[in-house]
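A single protein chain has been removed from this complex, and every other one stays in its place.
On to subunit A.
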Amino acid sequence: MRDILKPALLVGPLLLFLAAAYVVPFLGVLSWSFTLPEPGLHNYANALTDELILSVFLRTFRICLFVTVFAVIAAYAIALVWVRGTPAQRLAAEVCILIPFWISVLTRAFGWVALLSNRGLINTWLTQLGVISEPLTLVRNEFGVILGMTHFLVPFAVFPIASAMRSLDERVLLAARGMGASRARTFWQVFLPMTAPGVLGAAIIVFVFSLGFFITPAILGGGRSVMAAELIYLRIFQSPNWGLGAAISVLMMVVVGLLLGLLMRYARPKSMLS
């Protein structure tokens, strides 16, 4: 009995903190969604029929999907260099992975604006070089949002992929090569499938994280590519409709929960989390 109680005592405070910080506020939001401005399901009915809200949902999923694909591909390449490169390459990769963590999300978003805006570095150079006559629209649209979010999320995707690569038994690769497999074949048929759980883990992290993005799309989308988090913000702070904002929040939570449930079920979480 004591053996069961001891860990419970040690973990208890954390559970209490999580309950106070997440569960209680979430229950508050849940109750708003059913009670404001008056009790009923009208907020959900609104959220699921309003064309504007549905288009924001659609855009959010589209952007998050692109971001996930691009970020995971970039992260795979970086992790490959980080885990299997020469010592100098490893150091370079490590610096590239760690430095973004020291720069705030705001600074990075404005950095992209400075690069991508109509009078930004890229358009100025291209105009001066005579490549283009009119500035390209690189920001204040979905392209800018996807670029900025991908850039932000790549380092987070590197860790699960790198950990999958590290835990791979080197001898399995030797075995493939010893049987005459080329490097390319060893990569596609052995290395990539064996690191797939890490890729899946990274994709989940990036996708779920990107669904809730607020600052980057707000700055790089310039109000034109509104995503779900910004919509919730607008509903709560600009057009005070707390009930609708809360309903949208709950819907997002449900979607994330469903996605995670599906992936955990079909992607063997044991190998993914190790």
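Annotations
Assume a contact is a pair of C-beta atoms (placed from the backbone, for glycine too) under 8 Å apart; a residue touches a chain by one contact, two chains touch by 3 or more; residues count from 1.
Here, contacts and distances are computed from a predicted model.
Per its UniProt entry, the chain excluded from the display bears the name "Putative spermidine/putrescine transport system ATP-binding protein", taken from "Thiazole synthase", "Putative spermidine/putrescine transport system ATP-binding protein", "Ketosynthase chain-length factor" or "3-methylaspartate ammonia-lyase, glutamate mutase". Set against the missing chain, the residues A:L153, A:A176 or A:L263 yield one that touches it, A:A176. Although one chain is not drawn, the whole complex shows that of A:A77, A:V190 or A:V208 it is A:V190 that touches it. Residues of subunit A that touch the chain left out of view are 169, 171-172, 174-182, 185, 189-190, 193-194, 196.
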